[in-house]
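A single protein chain has been removed from this complex, and every other one stays in its place.
Labels for the chains are A and B, by order of writing; each one numbers its residues from 1.
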Amino acid sequence: MSDATPGVVGRTQRRLSALSPATGVGVALAVVLLGNAAVQETGLFIDQAIGGLVYGMILVMVSLGLALVLGLMGVVNFAHGALFMLGGYFTFTVMESYGLPFLGALVVAPLLVGVVGIAMEVVVLRRLYGSNPIIGLLATFGLTLMVEEAARFVWGASGLQPSKPGYLTGGTDLVVTQVGTYRLFTVFVSALSVVAVYYLITNTDFGLSVRAGVQDGEMTEFVGVNLPVRFTAMFFLGSVIAGLGGALRVVEFGVDPGTAEEFVILAFVVVVIGGVGSLFGSVVAGLLVGWAQFLVPVVLSSLAVVTGISALEIQGVGRLIPFLVMIVVLLVRPRGLFGEEGLLE
Amino acid sequence: MSDEVTTGRTDRPASVEPETDPQSAALGVENLTRTFGEVVAVDGASLALESGELRAVIGPNGAGKTTLFNCVMGTLDPTAGSVYLDGRDITDAPEQRRPHLGMARSFQSNQLFAEQTVFENVRLVVQTARRGAFSMDLFRSHYDVGRDRAAEIAETVGLGSQLESAAKNLPHGDQRRLGIAMALATDPEVLLLDEPTSGMSPGATTQTAQLIEDIRDDRGLTVVLVEHDMDVVLSVSDRISVLDRGRVIATGPPEEVQGDRTVQDAYLGGMREEL
Partner (left out) sequence: MSADSETPASRVPDTPSAFEQYRIPLGLVVLVLFLRPVVSSDLLLGFEAIANRMLIIMLFVAAFNLLFGFTGLLSFGHAMFFGFGVYVPAIVVLNGLGGLAPGGSVTFFAGVALALLSVGVFSYLLALLIVGKGEIYFALLTLAVSQAIYFIALRDPWGLTGGSNGLTRGTLPEFVEQTRGQITIQAFGASVDWYWVVAVVFLLAMSGLWQVVRSPFGRTLIAIRDNEQLARAMGIDTTRYKVWSLTFSGLLSAMAGVLLEINNSGAAIENLGVLTSGDTVLMAVLGGINYFFGPITGAFTWLFVEDFLTDFEVWHIPTTELAIVSVDLGPALQFWQFFLGALFVVVVLTSPEEGIWGYVRTLGAGVKRRLEER
């Protein structure tokens, strides 16, 4: 792991330096606003910052698989949110019906989602590689509808939530505020899995062969790589990590059939902001969106305190934020923060 | 241009500089450069066509012919340099303006409105030529616009008997001819044809070459022809420009360019046999 670190840092620097000066001004402004909020309402600010981190990490986990399939195979997989949702449902079932402990469920449920993902890839997705992305979007949209209906049939229309294991229920004291232990656990597990997947794709032969296959399928097959199997394996990986995200989330927030669409839309937002074709972009954008959604309301309310303009204190503005960010990013910089130019345009 | 040296074989380039001023030519290209990242596809190319001239642009694969073509037509933006049409600088005119200014193209690959009939393909271009790049023409039926003219143009290229066939069902050669018909339907003064005979049988190639000459003679068009088939190039063109690694290395009448040493070097001898 440690050999990869300088590479990642170097690349990060290069990528950051490629951003425009206007971005720098924006970042500076953001720092001032955030600083103001941190001073005004320190406890709330840290609470929200951690909430945003948890949420952002979950978004990264859903987005990684989506970004992989989109960047590598050119398929806009609307059904990816359904995999995330299934992660939640499977966790509920293995815990409540089969009595598996939470940590066990955290392993079993994502693997089950991976199996569903393989089925999805082999039956539908494989037919879509290289075809018009709109067709892919439509087909996977239909697939989502089917999975949602199936979930409604099996688990019912209302939300389900397994009970949290005792050792993760308490709070952890962080001097100025108390943070739920489960939240810290989520951040830990998700960070670990995201780093692992990222490493696997950018730094191993496996990831390299798949990326080479995308560049030149015939040549890669010629040197003895079985591409369809590797594509399937890649899809399995994306499904598992989405399923793990769903499993982590269900314990705290529950799951219902609407979860699939809610999260796939957010994942699209993340991938588009980060830039199609860049996994790194998806990671950054996921965290950015998570924090933006949780911190903008605090920033606005503390700004309202400073300026005395109470109109700034808008309730429930958070859920609007990801879409506003996406619209602005696409209009100013269509390829996203770190995307390659020309993809899907 | 008639005072160019026209003696047979010579060691010096036939002509590297444009013969007339591109800024006042029927179609002029001045120092046009286009790069893709590090790659320089077109490198300071200049051309100047006289009105009514049929100019072939040849060169080895990867010489930058299609890129030059796309820059002239506005499909790509040139990195540097200018394009002139009849003395007007049109470098910044968007692609869709150019047919209305008097220049039209055919595509190298068969670009057609594949699901529509031959007739509708041509009629739609006639309609666009008459109504402009955008027209809120909402209150008539499409049956009222451009039918006579479309049939006439289809007849010119020899597709008069296949008006009702779907474009996608035409044989390859007829699709190329339909492409030429659509370019003609814009009523151009300058016509750019990108490899109009590629993939055709020898018979169809001769027919198409004849068609190109006829169009030029009947309508007095200025024609740029990017072409691989040397027989076609030598038989129809007034002058030839040779492109190599993005530069125009020679321009002159066919026999002069044929004998040019630089050109022979560019084709690495292999092409010399063919010539």
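Things to note:
In this text, a residue touches a chain if its C-beta (ideal position, glycine included) is under 8 Å from a C-beta of that chain, and two chains touch if they have at least 3 such contacts.
Owing to the predicted nature of the structure, the values given are computational and were not obtained by experimental measurement.
Among B:R219, B:R245 or B:R261, the one in contact with the hidden chain is B:R219. Shown as candidates are A:V94, A:V210, A:V269 or A:V299; the residue that touches the absent chain is A:V269.
Summary of contacts with the chain left out: across A:G26, A:P228, A:G254 or A:P334, the touching residue is A:P334. Between the chain not shown and the residues A:L34, A:L59 or A:V76, the one that touches is A:V76. Counting the whole complex, the residues of subunit B in touch with the unshown chain are 73, 75, 95-100, 104-105, 107, 111-116, 119-120, 124-125, 127-129, 131, 133-145, 147-156, 160, 163-164, 182, 186-187, 218-220.
Within subunit A, the residues in touch with the undisplayed chain are 76, 124, 127, 133-135, 137-139, 141-143, 145-146, 148-150, 152-153, 261, 265, 268-269, 272, 314-317, 319-320, 323-324, 326-327, 330-331, 334, 344-345.
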